[in-house]
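Working notes, structure below.
The complex appears here without one of its protein chains, the remainder shown in place.
Going in written order, the chains are labelled A and B, and every chain counts its residues from 1.
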Amino acid sequence: MKKIYLCIVFCFLYIPILTLITLSFNKSGLPTSWGGFSINWYYELFENQKIFKALFNTIIVAFFSTIIAGLLGTLLAMGMELRKSNKYIEATAFIPMIIPDIVMAISLLSFFTLLQFTLGLHSIIISHVVFNTAFVCAVVRTRFKYFDHNVIEASYDLGGKHIITFIKITLPIILPGVIAGSLLSFTLSFDEFIIAFFTSGAGSSSTTLPMLIYSMIRFGVTPEINALSTFIILFSFTIVFISQRAVKGKLLI
Amino acid sequence: MIEVKSITKKFGNLFAVKDFSIGINHGEFFALLGPSGCGKTTLLRVISGFELADGGNIFLDKENITNLKPFVRPTNLMFQSYALFPHYNVFKNIAYGLEREKLEKQEISIRVNEIICKTNLTGLEERYPDQLSGGQKQRVALARCLVKKPKVLLLDEPLTALDKNLKEKMKIELKNLQKQFGITFIIVTHDQDEALALADRVAVMNEGQLVQVGTPKEIYSKPKNLFVAEFIGKMNFFQKLKIEGNNFYFQDNSFITLLENNFENPQCVGIRPEDILLKANGNTNYKFEGKIIDIIYHGQENEVIINSKISEEPILIKCHKNQELILNTNISLYCALSSFRLY
Partner (left out) sequence: MFKNKLVLPGLTWISLFLLIPCIIIFTYSFFERGVYGGIEYNFNLENYVRSFKWTYFKILLTSGQIAFLAASISVLIAFPAAYCITKANPKYQILLLFFMMLPFWSNYLIRTYSWMVLLNNQGLINNLLIYIGLIDEPIRLLYTKFSVIVGLVYNYLPFVVLSIYASLSTMNKEIIEASEDLGGNFFDTLIRVIIPLSLPGILAGFIFVFVLSVGNFITPDLLGGGKFLMIGNLIYDQFLSARDWPFGSSLSLILVTIMLSLLFIQSLILARKKL
């Protein structure tokens, strides 16, 4: 009984994904009829310059927003766990995770417009850092729950001043959390659509991959999308595998 | 010589430690004993520098260390949770404190190996904390502090996390190590057996204040007040009904003539279970009757619970395993007047 139920749930979760992957090898390109195995759509995908430009933009956004959010989120988590925290700090660090994307998108658009800020990749990065910081902070904080806070005092007691203690003790212990949080942040940023859409400004120079996917889905589906989806699914799964290893595997230093 | 002079520590409006003074001699094994929440751990953290005192001073060999940061204080603290660095192996854990002193690699290696030998950790150098047993973790925590040759080693509930058999073993080991290194040990504990067994002197604390300080023998045989008497060991108490002069009357109107009346307005009189005897001897001059209602076996020495007319509460006595006692029989019990104390 239990096994059957879990099987059904897993089918529900995986059949849609597997369907897309299968269709990406469908020669006919139609979702309805199987026209034989083909990797033709992957060739088409690689010839599409727009996709490469969008991929490049997405990686720029994900990379820089992750670097900034990794730093801010880690510091925020340390401040909250090792120093005094209060409900205002907790709320501020929590809101970016739950606020509807659309609300965040329009308020950032209003903000940037009011300041007459030129929109582009940099404004997407700034916006993504907001929610990424909150997520990195949340992941790093779970890492703090794992370890005995006394080790930091033990290090002071044994003669390690603040900076030494941070480099030798605190950082190595939370590092898996920082890596996992950063990978999460990278995936979120890589996949994020609405906020990027609103804060990218007019013109196609700062189109990101999710924006391109959206227009491909919304306005005329081309079979290339299946091939692209397969790539993105595999890419996301790889990142998740790596981050799982980082959290659970042996500590790095 | 470490001198704690009227240390006060407040958390908000609450006094965790209040006007606490004590002198601890060099090489002494000293215990701070008290129920949980009595401020003993706070005091330990003030001595080790993790909490700053709101008032008072601490002197170590005449030097005022009250405001020294933990990392420059010549004291070391062994944490209750041991606080081993999870990402370092045993060797690196122990070497950490010496590396901070910027010693030569070779010297560090020699000193670490020496301490590993002395604390029976040979062969475990490469292990990580999560691969160690409770007792091994504790020895690493101890070695990590001892290798720094601190003037004072502070131990926060060092035996609490261990199981009963290991506890007994570690008691002996701790005492040996303390003698071997000649370092002042200050141990914080809520376990009276631990304090009495280990320490040269014990300070009993309650509600942030010092109640009594003395050798284990003094504390046990002459508890200063009701709190210490109740907290240390077991004791039978008889509520005061009537006192005339030095005569203390029991419930059945029998009385004892106390040798000393050490209190202004005593509440009760107390006697240790082992001072109530099954046979009369030259010193016993009070006798009462009782009925055995329960026998609790511990092995060597068993506890017997007696109902008697002299008290509403059951009375606890001790008897050797060879003594044949039968449940629900009446027996006579004898005590010396000198073993009664008023509280």
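Quick note on the criterion: a residue touches a chain if its C-beta (ideal position, glycine included) is under 8 Å from a C-beta of that chain, and two chains touch if they have at least 3 such contacts.
Note that the coordinates shown come from a computational prediction; the quantities given were computed from them, not determined experimentally.
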Fill in the blank from the handout: Absent chain's touching partners (shown only) are A
Fill in the blank from the handout: Full-complex touch with the removed chain, picking from A:L109, A:V139, A:I152 or A:I174, is A:L109
Fill in the blank from the handout: Logged for chain A, residues touching the omitted partner chain are 2-3, 5-6, 9-10, 12-17, 19-20, 23, 31-32, 71-73, 75-76, 78-80, 82-86, 88-89, 92-93, 95-96, 98-104, 106-111, 114, 126-127, 129-130, 133-134, 137, 187, 190-191, 193-194, 198, 210, 213-214, 217-218, 221, 225, 229, 232-233, 236-237, 239-240, 244
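Everything that follows uses one rule, which is that only the chains that are shown with their structure count from here on.
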Fill in the blank from the handout: Cα centre of chain A to Cα centre of chain B, whole Å, reads 54
Practice task
State the interface residues of chain A toward chain B in the complex, per the touch definition above.
Solution key: 147-148, 150-151, 153-161, 164, 168-169, 172-173, 251, 253
Completion exercise
chain B contacts chain A in the complex at 48-50, 69-73, 75-77, 79-81, 83-87, 96-97, 100-101, 144-145, 148
